[in-house]
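All protein chains but one are shown in place.
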Amino acid sequence: MDLVKYSVRRFGYMIVTLWFIITVTFFLMHLLPGSPLRNEEKLPPQIKEQILKEYGLKDPLHVQYFRYMGGLLKGDLGTSMTFDGKKITDMVMEGFPASAQLGLQAIILGCLIGLILGVISGLRRGSWVDNITTVIAVLGVSVPSFVIAAVLSYSLGLKLGWFPVALWGTFSHTVLPTLALTFIVIAQIARYTRTEMVEVLEQDYIKTAKAKGLARNKILSKHALRNALIPAVTILGPMTVNLMTGSMVVELIFAIPGMGKLFVDCINNKDLTLIMGTTTFYSAFLLFAIFIVDILYGLIDPRIRVAQSGKE
Amino acid sequence: MSKVLEVKDLQVSFKTYSGEVHAVRGVSFDLDEGETIAIVGESGCGKSVTSQTLMRLLPSPPSVIKGGEVLFDGKDLTKVSEKEMEKIRGAQIAMIFQDPMTSLNPTLKVGDQITEGLMKHHKMSKSDAKKKAVEMLKKVGIPSPEKRINQYPHQFSGGMRQRAMIAIALACAPKVLIADEPTTALDVTIQAQIIDLMKELQKDIKTSIILITHDLGVVADIAKRVVVMYAGKVVESGTLEEIFYQPKHPYTWGLLASMPRLDQTSDQELLPIPGSPPDLFKPPKGCPFAARCKHAMKICLEEMPEATKVSSTHQVACWLEHDMAPKVEPPAAAVGGE
Partner (left out) sequence: MKETMKLTPDMFQPAEIDDSAKNAIARPSIGFWKDVWRRFYRNVGAMVGLVLLSIILVLTFVGPSMGKTDYQAQNLSVQDQEPTFQNMISGDDYRFGTDNLGRDLWTRVWYGTKVSLMIALLAAILEIVFGVTIGVISGYFGGMVDNILQRVIEVLYGIPNLIVVILFLIIFDPGIVPIALALALTNWLPTARIVRAQVLKLKSQEYVLAARTLGSGHIRTMTKHLLPNIVSIVIIAVMFAIPSAIFYEAFLSFIGLGLRPPEASLGVIINDGAQNLQIFPHELLIPSVIIGIMMLSFNLIGDGLRDALDPRMRK
């Protein structure tokens, strides 16, 4: 099985899963008891009727379903019920850049620090770097993102006044939320890299390299690091999911007009079409991210890239 | 013939959480130019530790060289600096390991794994090293080597990987090749091929070989001299003929009796050695084999016997060699009887 075939199959899986999620979400949202306009109980019946008709909510369910799916194919996520008929696609596109920037900054910073910490502590078990890494790794999985965000906002933002604590605009606005998000990335990458490093150093091929007379640095850079870092790519997928939960909280605390805040707002407003739209977008995004990570892994690990072809 | 390598009273321990494990307790042997010797013994007898200590491959801690010398090229390898050791490893003394599935780096091309050593020790350019790598792969019998050097280990079968390992080890034409159970993980049919290949290349490159194994069949095939180890000590050593036809130590008898041989009559059974080796965490003060020995005497439990010379090449460490000891004949199963 070569990589192209593998990618195509994974892509197929992704599409089926996505379709499944969208369909389930659609029917669940429409089967919910009560009118989608539940927040507007006071409206006169004729106007209510009028609104329902305008949004096509009077049509049979299957008609609505196919219209919705058709819209999705054209990139139309539907229309919000609470924001005066605003296009959901537009709303998502307004929020996405901020979230994406935060996420990317957090991943890049977190990977850098996490890899360095992980490699050093894997090489020097029991050293002070290793102890710090252990503490960070344990705290990273123990302290919820909202606590970190709140503490950062209060200390570095409010008390010390180094960075703005809310809103969006300049780079300095991104500092605190990025730090809050990156913590979990550092923790996970460092912990994972350390484990891999320790494992790789015990492998026979490291002994082979040593028996060849290679210097320690060469053994580490050419033989150990490479093999330790390849599996680290696999946690980038789950990491994206973590960042998503993190971004909802962080955007809420720092009042950032991103995807996370949009999603939380629509849950609180019970805006069903907006929930459907954002869920669809989130699912597509996540599935795509995991798909990309899978393919990336195949690209850098020769055991997958050129699997089986020359074996006797 | 001159000696390439001389091991004198080597002692190696491992420090563990609960104390010291004395893995190698005074091992001595030597190796002539172009000669093949075999170190045999059960698993855990210290043969692998000995061989890895020769190249200082064991991480320290936990391993510690407690004493003894490894003389090579006028130097004591237990004392030279790590930098100097790097120049010896791969260039002068090379090693192949037991499991070809794990001893090649899965993410590097086989060719790169051969050229590494050449570029380091012989200061070859990348393209020269590559040519040499192709040549080596051809030498170890891998078909279409030009294509193969650009493949990854997982594209090789087990036997081919071991051939590639041999190519890596012999690329720099080392004076000594240490082969640590090179055939144990392979199919029986491939085992013979690998042994034949090693014999062939030895003539070609004029390397001395130290073969570590528990398989006496392999020993008979390739070795000129045999060192029998038990519980971190050498219990008997001699030429192949001496060990196979005039074994003196009850442990050697046991080893031979547990091995199938061609001249065996059908009603002879293979005899296992009952019991298991002592825990080297707390080695016995007497002969380590005494507890499993049919002929054990009181003295055996009290004191370790000294090595006795049977002939100029044959030595054995057993109290049965003492004048006061009763005469004991080796069992028929061990020496191949009527």
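By written order: A and B. Residues from 1 in each chain.
Quick note on the criterion: contacts are C-beta pairs under 8 Å (C-beta built on N, C-alpha and C of every residue); 3 or more make two chains touch, one makes a residue touch a chain.
All of these numbers come straight from a predicted model, not from anything done at the bench.
Q: Looking at A:20, A:66, A:128 or A:171, which residue reaches the missing chain?
A: Of the candidates A:20, A:66, A:128 or A:171, A:20 is in touch with the missing chain.
Q: On chain A, what residues meet the omitted chain?
A: 13-14, 16-17, 20-21, 24-25, 28, 32, 138-139, 141-144, 146-147, 150-151, 153-154, 158, 165, 194-195, 198, 241, 244-245, 248-249, 252-253, 263-264, 267-268, 270, 275, 279, 282-283, 286-287
Q: Quickly run down the residues of chain B that touch the omitted chain.
A: Residues of chain B in touch with the missing chain: 18, 274-276, 278-279, 281-282, 290-292, 295-303, 306, 319, 322, 324-326.
Everything below uses one rule, namely that only the chains that are shown with their structure count from here on.
Q: I'd like to verify one number: the distance from the centre of chain A to the centre of chain B, where each centre is the average of its C-alpha atoms, in whole angstrom.
A: 53
Q: Along chain B, where are the residues that touch chain A in the complex?
A: Residue list for chain B touching chain A: 55, 57, 86-91, 94-95, 97, 99, 102-108, 113, 116-117, 120-121, 148, 151-152, 154-157, 160, 165, 168-169.
Q: Under the definition above, what is the set of chain A residues touching chain B in their complex?
A: Where chain A meets chain B, its residues are 203-205, 207-215, 218, 222-223, 226-227, 230, 301-303, 306-312.
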